[in-house]
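Omission of a single protein chain aside, the complex is shown with its protein chains in their original locations.
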Amino acid sequence: MVVYVLCLMFFLVGIYCILRKRNIIKIIVGVIISEYAVNLFFLLVGYKSSGRSPILCSDRDVQYMAAHMVDPLPQAVVLTSIVIGLATTALLVAIAMRIYGKYRTFDITKIRELKG
Amino acid sequence: MKPGALIIPLFVAIPLAGAFINSVIGKKNKAISDIIGVVITAVLVVLSLLSVYYVNQSGLIPYSVGSWKPPVGIGLVLDGLSSFMLVTVNIVAFLIALYSVNYMERFTAKFRFFTLFLLMVAGMNGVVITGDIFNLFVFLEIASVASYALVAFGTEKHELEAAFKYAVMSTVGSLFILLGIVLLYSYTSTLNMADMAVVISKSGFSNIIIFVTVLFIMGFGLKAALVPFHAWLPDAHPSAPAPISAMLSGVLIKSLGVYTLCRIIYNVIGMNVVISEVLLFLGAVSMVIGVFLAIGQWDFKRLLAYHSISQIGYVILGIGLWTPLGILGGLFHLLNHSLFKSLLFLNSGAVEHATGTRDLKQMGGISEKMPVTSGTGLVASMSIAGIPPFNGFWSKLIIIVAAVQANRYGYAFWAVLASVMTLASFMKVMKYGFYGKLRAGLESVKEAPFYMQLSMVILALLCVSGGILLLPELRAMFLDSAQTALSQGTGMAASILNMVKI
Amino acid sequence: MASKEHGAGMSLIVKTVTRFTVGLIMLYGIYIVTHGHISPGGGFAGGVIIALSFIHLMLAYGKEAALSKAGKKTISLFESAGALMFLTIALLGYTGGYFFLNFFKDKGKPFELLSAGIIPLCNVAICLKVGAGMFAIFVVLILFKLNFEDDKRD
Partner (left out) sequence: MVELYILLIFMIIGAIVAIEVKDLLSSVVAVGAVGLALSMTFLVLKAPDVAITQLVVEILALIILIRATLKVDLPFSTTGRWFLNTVITIAFIGVLLLISLRCFSELPAFGYPIMRVAGTYLRDGLARTGATNLVASVILDFRAYDTLGEATVLFTAVIGVLALVRRVGRIKPGEKVEGENGQ
């Protein structure tokens, strides 16, 4: 439970950064931090205390090992979500670099063509 | 396996194959990517009509990917609501692909446009047919990532800025959704939506479910641009190229925001009075604030974008009423809105294509020069304003009648008020934009090219004839089956799981 | 100034060390991919490691050296080929009646390289796709940055 709350705090640090910082790179940093936190949360949820990693080895009985493993589903799902996070980050960085090329700044208070 | 189950994965596989092939061979020859884009979306339209037929034949059709039975594997589900959304998405996508053949000549790298477009269609179809909550998230991200790139496709200053804003806010929405999925997984220990619904309905409504619901409403509300979360939409939708504006306003915010929200709230978490009140409130606020903000706009596309917020408010209001008639009205309005709003954006694109401006003050009197564009624009404006006998009238009428029947007179009043304001706003568009005296400097304006005209005319015909969906036979086939899928609520889960076991 | 620096690459020490390590990094990537179904790792991680080996080469020797080994056309061809291969594996499942069916009847002996049906094949497809994709993103972002440094007007 304490672990979950700490992890949520980690998430909220990122959200705070996205909502309050006025620099494009900082906003991307905030997005990355929040993604990390959600991925971590997924793995925390699947952890089994004193469990072993879900990879079988040849010298033990399968059923015995299966009873002492952590949950493999969150691991599989987190792999997918890490990749999705990377894809989003790459696209955001590309947009940010284009914006920098046009405006010569990363400060979004100076990038205001649109009214909102 | 039920008949018709085999076509379900094709809704994703065909556009994906098209996108991959397009990115290899489309660079050589422009015509190839046009053909791939149009033919594939046309095939998808046929498949989606076929899916309506199959759903009416055999009811709900589950499919297990890779023969792994849910909840172990990923289950796809085709029911009335899915086939309804598939028809909406694919018809609009087909017409927009047709329109883009001419329109996107103005942009470089057309084959990349069609690749991203097909990926977006694949993402939306994937969201609609899936029965697994994490799979829903993955396809939601495909459609979102493709749409970020498409909004910035022109690579001008304001387009990049709008795309960045949209991408960040939408990513925050995705993160909230993913956090909600994590909590639900921990609570129910499954990712299959039907299985989840069974567990949740057994355990009752606990604090964790409330928290998850709040996260989902925030996340999907960001995707659907409900009012407190709408700030990105008036920038992103006008900045995109016109076909993409039509796609985003027409179907993307619906399949990623509204469909997912009501699917999860009705069929997974289970509707209750509190959620219904929240949805009604959000819907009414979006409806009224969207239209008030729209009235003051002089940029044609920006005005349309604010109207999208307002019309999404109607849909949410109808669905939030939690009565069969309300849900039916909301879904019917969703279909109608995707038709007339994409038509309006295509009109604005045609005008911009011909005159180079989208400022209403600099347009004027172009109806003489562009009869097809302004004629179809008139049809769409009357539809959105709710003038009989166009389709928008019927759906708004149903929503208002449903609100009155549910004793929600206040909300019915706001709906009528927003409708009147919409009418006023579009009177302005017609007066300044299309009719009146021809403005100097626009004498040499030409009508839009053939494919653009064709897709606008087809959409206008659909808008005029939309009302026939309310005829009893058609209604039972199409709208009612979509509505029952939602009204069944969490009861649907048990029947899915039963069918899978056999 | 920046573009000249990239054209020439880094110092001799870096280049020499790179020459020894690039092959090893790539070999490690290939190992991770092909043993993805037996030990930790898999197509994604291995693909990124292979992409990193090319990025390593590019940072040390400048962009021409790396691009001559893997040109832009080759990259995008590999990427699409990987994606199509993965989709084809998925569609081949239809021969057994289901999308994404693991259609090999004989799954092989556990702990051997050729086991687990479609899983190693999928790993290879993902590796192609991811490696090429990651390298493409990197190349494009760097080239773009150089472009706009040359061109102050934009």
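Note that the chains are named A, B and C in the order they appear, and that numbering of residues resets to 1 at the start of each chain.
Keep this in mind: a contact is a pair of C-beta atoms (placed from the backbone, for glycine too) under 8 Å apart; a residue touches a chain by one contact, two chains touch by 3 or more.
What you are looking at is a predicted structure, and each value in this text was computed from that prediction instead of being measured.
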**Message:** Using the touch definition from the header, name the shown chains in contact with the chain that isn't displayed.
**Reply:** A, B, C
**Prompt:** Which of B:10, B:61 or B:122 sits in contact with the chain that's absent?
**Reply:** B:122
**Fill in**
Full-complex touch with the removed chain, picking from B:48, B:90, B:135 or B:367, is B:135
**Prompt:** What is the set of chain C residues that contact the non-displayed chain in the whole complex?
**Reply:** 2, 32, 36-42, 44-45, 48-49, 51-52, 55, 76, 79, 82-83, 86-87, 90, 99-100, 102, 107-108, 110-111, 115-119, 122-123, 126, 129-130, 133-134, 136-138, 140-145, 147, 154
**Fill in**
Missing-chain contacts on chain B, rising order, are 16, 19-20, 23, 27, 65-66, 68, 71-74, 105-109, 111-113, 115-116, 119, 122-123, 126, 134-135, 138-139, 141-142, 145-146, 148-149, 152-156, 159, 183, 186-192, 195, 206-208, 210-211, 214, 356
**Asked** For chain A, which residues lie in contact with the unshown chain of the complex?
**Response** 1-10, 12-17, 19-23, 25-26, 28-30, 32-33, 36, 39-40, 43-49, 51-58, 62-63, 65-67, 69-73, 75-80, 82-91, 93-98, 100, 105-107, 109-110
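In this section, only the chains that are shown with their structure count from here on.
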**Message:** Edges wherever two chains touch, nodes for the chains themselves; is that graph a line, a ring, a star, complete, or other here?
**Reply:** complete
**Asked** Which two chains have the most contacts between them?
**Response** A-B
**Prompt:** CA centre of chain A versus CA centre of chain C: separation in Å?
**Reply:** 22
**Asked** Using mean CA coordinates as chain centres, what's the chain B-chain C distance in Å?
**Response** 36
**Message:** Where in chain B do residues touch two or more of the other chains?
**Reply:** none
**Residue numbers on chain A that touch chain C, as the complex places them** = 53, 55-56, 58, 79, 83, 90, 93-94, 97, 101-102
**Item:** Residue ranges of chain A in contact with chain B within the complex
**Value:** 11, 15, 18, 24, 27, 31, 34-35, 38, 41-42, 45, 73-74, 77, 80-81, 84, 87-88, 91-92, 95-96, 98-99, 102-103, 111, 113-116
**chain C-touching residues of chain B, taken from the complex the two chains share** = 1, 6, 9, 13, 16-17, 20-21, 23-24, 63-67
